[in-house]
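Worksheet for the structure shown next.
The complex appears here minus one protein chain, its other protein chains still in place.
Residue numbering begins at 1 within each chain, and the chains themselves are lettered A and B in the order written.
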Amino acid sequence: MSNHSPSTNLQSHFADAAQQADAAKLGMWLFLVTEILLFGGLFVAYAIYRAWYPEMFFNAHEYLDITLGATNTVVLITSSVTMALAIRSIQLDKKKQCMNYLIITVVLACVFLVIKYFEYEHKFHLGQLPGKFYTFEGIEGTNPHIFFSIYFAMTGLHGFHVIGGIGFITWLITRVKRNAFSSAYYTPVEMAGLYWHLVDLIWIFLFPLLYLIS
Amino acid sequence: MNLPNEAKINYLNYPKGLKSWLLTVDHKRIGVMYLAAITLFFAIGGLLALVIRTELFTPDNMFLTKKMYNQMFTLHGAIMIFLFIIPSIPAALGNFILPIQIGAKDVAFPRLNLASWYIYVFGSLFCLYSIWEGAVDTGWTFYTPYSSTTDTSVVSMMLGVFILGFSSIFTGLNFIVTVHKLRAPGMTWYKMPLMIWGLYATAIIQVLATPVLGITVVLLILERTLGMGIFDPAMGGDPVLFQHFFWFYSHPAVYIMILPGMGIISELIATFSHKKIFGYKAIAFSSLGIAFTSFLVWAHHMFTSGQSEFAAMIFSFLTFFVGIPSGIKVFNWVATMYKGSIDLKTPMLYAISFLILFSVGGLTGIFLGALSVDIHLHDTYFIVAHFHYTMMGGTVMALLGGLHYWWPKMFGRMYSEFWGRIACAFIFIGFNMTFFTQFILGTRGMPRRYATYMDQFQPLHGFSSIGSYVLGFGFLIMAIYLIHSLRNGKIASANPWGALTFEWETTSPPHPHNFEHEPKVTHGPYDFDTVLREREE
Partner (left out) sequence: MSDSKNNTIHILPLSLYLSIGSILLVLTAITVWVGVSFDFGPINLIVAMLIAATKATLVALYFMHLKYDSKVYLSLFIGGILFLAIFIVFTMLDTMRRQDIYEIKGTPLNNMAEMYQGLSTVDSISDSTDVSTDVSTIFTDTIQTDTTQQSSDIKID
């Protein structure tokens, strides 16, 4: 048991660092599966109401700004690339580079939220609010408030996940700064990467479903 | 780590102090803490049940208003389901047993394990707060649109359920990773005790289904606060959709409750029949089969809800498939007992009670899965009797059997065998008096969830209520002798039952690190034929 360096953070109930890293990764993947099913409920609601009210969904979606949506997609995909590169850098023991990539990722995530804020702001202004607060007149079709209920639920839940990701990655930046990770131990960076890619992956589906209805 | 006085120390007395318990990451202590918590909530839920049965003694309102009655059965249901039965076997007994049975030092994520206990306590506080603020009166299923309009405190109850969901997910996640990554050398998948297979299948459902409950209660909270309209018919939404969401979790959840119980029964029957389990792989894979099938049958709770007739037909058809893996298990257990050397100790009495009661519960489930019959029996006492036979006659009997079986291992003391058998008899008889009567009430048309009823049902209701007191008395006896045994019981040996799984190779109670020496797999978990012969020679 003495041949493990302290930098691998080996806990006593694991046989070796590889077993510990594998366990963490399996746990993270299980967590991602729960995330898929958490969002899944909203996808079910979306599918059912879109099938019931296709015209209303089409009319309502025209009030979403495709340019902003597409920009956000680009922002999030780019942040996913930088996150993947951050992991690659720490695998190669390039800590400085890793930190830079993580910082870019956080900045891009903030850009995503700022753009989202302007989109929300505009809708609040028009009265396109969820449920009983909906006051906008001008969308033809049955019950357009349901579209906005689902829109805000989906993007809102996604937004909370982006905020969570920002917190997680910011914490990583402080840890990288304190030299906590190396090519021998970078499990938390890898976990953050998996989480962040999933957030990206969900947006990859949200974008066409909400912004590109025909 | 060097531990003082190697022979005397165990997980209960080392390290000492309340703080060492509250900050422990030892799975055994967390299991015991869960056990204390679920016992508390079982007592609360049980007392509520006695209040309900007392109210139902007479046809008219006795001492509860109709609204209070609604709140009582809602709280009974919600507490029993979310606070007691879902965490009961996995989080209390499973936490204690799982790592030891596979020869691990702890679960994969000990701190997450502790967090799950605190999250459980935190969530339960929300549920208790909701009682104080205005107890929910919707029934434990929280159906819309009533739950989005009632003036009781649905939101805090929902927050509680949401938080409890995380606790359940973390337990499940921990177990899956532990089983995959921390088995002792030589512990292959087919050498694992069947309890582990049961817990593993349970954990899969916990991970896959619980997030859907999470999003369901979030949507219900939004429905109440923002008037989302997704589940509200007045707002162009669909209340039946809520039922789909709810049962997508809650049907698999009944298997979260029963599967680990089935795992315990496999252990008990093999150990007390002193015979190799019949059909190991069949029992193991039927657990996974049940876990998978459980996701395909949820809408059989909704046959009278106004869902499409087509869907009802398909779900009714699929429901019958659940009977197959359950039947496989029952047949294998009976086959294990056949020509075994059966020792009728208290745990085995509970195992036999389980076989009888669960078979009744399972077979009446077939009645209810049949579309045409269900239209007649839906929302009657027949349903109430059915799920108490599966949940209480199944899971709780298994829990009690497992609790007695592992009691010497957990606390190092034997309970009183004599009083154990007496209590078991009271519980078995009281249970059947209470709930078999309700099958008859149900077929005669007595609807569930009513505080008052027609005079003609009084004799049956009265009999059922008396049964519930007998049942409660059985639990009282059990509480007394178990607590008494903690200090005064006979000191337990390492292996009082002559069982062959890993937990009996360590001391009772176990060492803080489970095993003083790394355990070695020398035989399968149920190789009574070869091991007993070797011991004789």
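Observations, loosely collected:
Following the convention adopted for this analysis, a contact is a pair of C-beta atoms (placed from the backbone, for glycine too) under 8 Å apart; a residue touches a chain by one contact, two chains touch by 3 or more.
As the structure is a computational prediction, the values presented were derived from the model and not from experiment.
Here one chain is not drawn; of A:63, A:133 or A:168, the residue touching it is A:133. In the complete complex, the hidden chain is touched by one of B:238, B:374 or B:503, namely B:238. If you put the missing chain back, the residues of chain A touching it would be 4, 8, 16-19, 21-22, 25-26, 29-30, 32-33, 36-37, 40-41, 43-44, 47-48, 51-53, 66, 70, 73-74, 77-78, 80-81, 83-85, 88, 91-92, 132-135, 142-143, 145, 183-184, 193-194, 197-198, 200-201, 204-205, 207-209, 211-214. Across the interface with the omitted chain, chain B contributes residues 145-146, 148-149, 180, 208, 212, 227, 229, 232-238, 240-241, 244, 248, 295-296, 298-299, 306-311, 314-315.
Following the convention adopted for this analysis, only the chains that are shown with their structure count from here on.
Chain centres here are Cα means. That of chain A falls 35 Å from that of chain B.
Note for the complex: chain A touches chain B at residues 11-14, 19, 22-23, 26-27, 30-31, 33-35, 37-42, 44-45, 48-49, 130-133, 142-143, 145-146, 149-150, 153, 157. Every residue of chain B that touches chain A in the complex is listed here, in rising order: 104-106, 108-110, 112, 169, 172-174, 176-177, 180-182, 207-212, 214-216, 218-219, 222-223, 226-230, 235-238, 241, 244-245.
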